[in-house]
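What you see is the complex with one protein chain gone and the rest in place.
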Amino acid sequence: MSDTSDTASTGTTADEIESAPRRDFLLISTTTLGLAGVGMAAWPFIYSINPAKDVLALSSTEVDLSAIEEGQAITVMWRGKPVFIRHRTEDDIASAASVDLSELRDPETDKERVKKPKWLIAIGICTHLGCIPSGQKLGDKKGDFGGWFCPCHGSHYDTSGRIRKGPAPFNLPVPEHAFTDETSILIG
Amino acid sequence: MHPRKLVIASAFASSLIAAGLVSGNAIAAGGSDPLPHNKWSFDGIFGSFDKPQLQRGAQVYLEVCSSCHSLEMVYYRNLMDIGFDKETVKEIASEYEAKDGPDDEGEMFLRQARLSDRFVSPFDNENAARSANGGSFPPDFSVITKARKGGADYIYGLMIGYLEDAPEGFELSDGTHYNKYFPGHQIFMSAPLYDEAVEYEDGTEPTLDQHAKDVSAFLAWAASPELEERKRLGIKVILYLLVLTAMLYALKRRIWSRIYLDEYTNDSYLGEFEQDINDVKNNVKRPN
Partner (left out) sequence: MKRIQTNNRILMWIDERLPIFSYAEENLASYPTPKNLNYWWNYGSLAGIVLAIMIVTGIFLAMNYQPHADVAFQSVERIVRDVNYGWLLRNLHSNGASMFFIVVYIHMFRGLYFGSYKAPRELLWMVGITIYVLMMATAFMGYVLPWGQMSFWGATVITNLFTAIPVIGEYIVIWVWGGFSVDAPTINRFFVWHYLLPMILFMVVVIHLWALHVNKSSNPLGIEVKSSADMIPFHPFYTIKDMYGLGIFMIVYMYFVFFAPDFFGEPDNYIPANPMVTPPHIVPEWYFLPFYAILRAIPDKLGGVAAMGMAIVILYVLPWLDTSKVRVATYRPIYKQLFWIFVVNIILLGWLGQKPAEGTYLIMSRLSTAYYFIFFLILPLVGKFEKTKQLPVSIFEEVAKKHRAKEDK
């Protein structure tokens, strides 16, 4: 024995009779086909732990906004995540609109982020490492820019949910949403 | 019931029933006629559902069966799988009220059902169902064709198996009906389907037989919605295995053809084997 475990096959085939090439072809093609089958069989297992159909079907939430006073905010669940809905004041809107894009880490205008200026809808998960920023309740710390402040590692978001200071790389994402009428939205 | 009695009861229930001792009435104790055999489109390894038929069956279920029988494990969105378009399904769902909540005041409330809701059950729970149905419980239909011997044939048989009058000498209990295919023949449910019970939109003739077939097919789908995907994948898998196994067989023959060659046993393995065999013979523990 002078080699690895494969020798048992290759060692004997080497000094084998004329038919060796044919066997090699057969061996290679069979092995390939077999391994391909095992690989394909792994797919259902890997895929099975993706979100199931019932989870995907629950992908929209309807929210009634009429009860939210100006300056107030609510948090709703959507796909198991908190979504911040803030009824912005005139000051909030003005400060969000007045920012120079070059100052921003993740440049986006306020217009791109809202459907109606009065309403900011954003997923309330810090883009740094997934904590929930504070700033929803009246007494909460809202950070240096009047939006949200993440208590975990100190990221500051402005009134448009954009990252302004701290370690987070991106703005709070805006979920797909649409106004079904003046005071209600459908998220998702 | 006392656990020990339970054992005895359950262990011997089968024998008692088969012996017809339960009620002292041999016919009432489980007999039924052999089921009619239908040719279903979903039979066999190439079988698939007949979507227009499933849609008709869904209509029969919704207009007739659903007033007593729930379909708890099916969602309204599943109806899109049998060829209804999204708007139609939304419309169907909106005719039902699903329980939701609690709302901000902590109350449960009813709202229009959505695609992501399960089929709304006609009764809140089993007790409500029993009290509304004279003590008998209309079973849930989600897996009914898997839960009955005969599957879709059983549902079909049950639908067409009602007789106006019980055969001579058969005594029906109060409130029951005679059905050829129901185990014991006495069924609480009165014949649910009849000619023109439902008006089909696609112009199919609304006979009892047609209704029965359609609703049976629909329930077979409700029980195994994965059937088409399963059979399609199955054919590919079996074909793959046939090819692979044939190749493995060829390889096996090739490799084993060498076993008879004398030179084989004299090759490089010889020393190794001798050592092994001696070890076994002499009971030697070889140091690692």
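Going in written order, the chains are labelled A and B, and every chain counts its residues from 1.
Throughout what follows, a residue touches a chain if its C-beta (ideal position, glycine included) is under 8 Å from a C-beta of that chain, and two chains touch if they have at least 3 such contacts.
Being a predicted model, the structure only gives us computed values, none of them experimental.
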Residue among A:K53, A:R105, A:K137 or A:H153 that touches the chain left out of view: A:K53
In chain B, positions touching the absent partner: 3-4, 6-7, 9-15, 17-19, 30, 45, 72-73, 78, 139-140, 142-143, 146-149, 223, 225-226, 229-231, 233-235, 237-238, 241-242, 244-245, 248-249, 251-252, 255-256, 259-260, 264-265, 269-270, 272-274, 276-277, 280, 286, 288
Residue ranges of chain A at the interface with the undisplayed chain: 1-9, 12, 34, 44-45, 47-50, 52-55
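We adopt the following convention: only the chains that are shown with their structure count from here on.
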Interface residues, chain B side, partner chain A - complex: 75, 77, 115-116, 240-241, 243-244, 247-248, 250-251, 254-255, 258, 264, 267-268, 272
Chain A residues within the chain B interface of the complex: 1, 11-12, 15-16, 19, 22-23, 26-27, 29-30, 33-34, 37, 54, 57-58
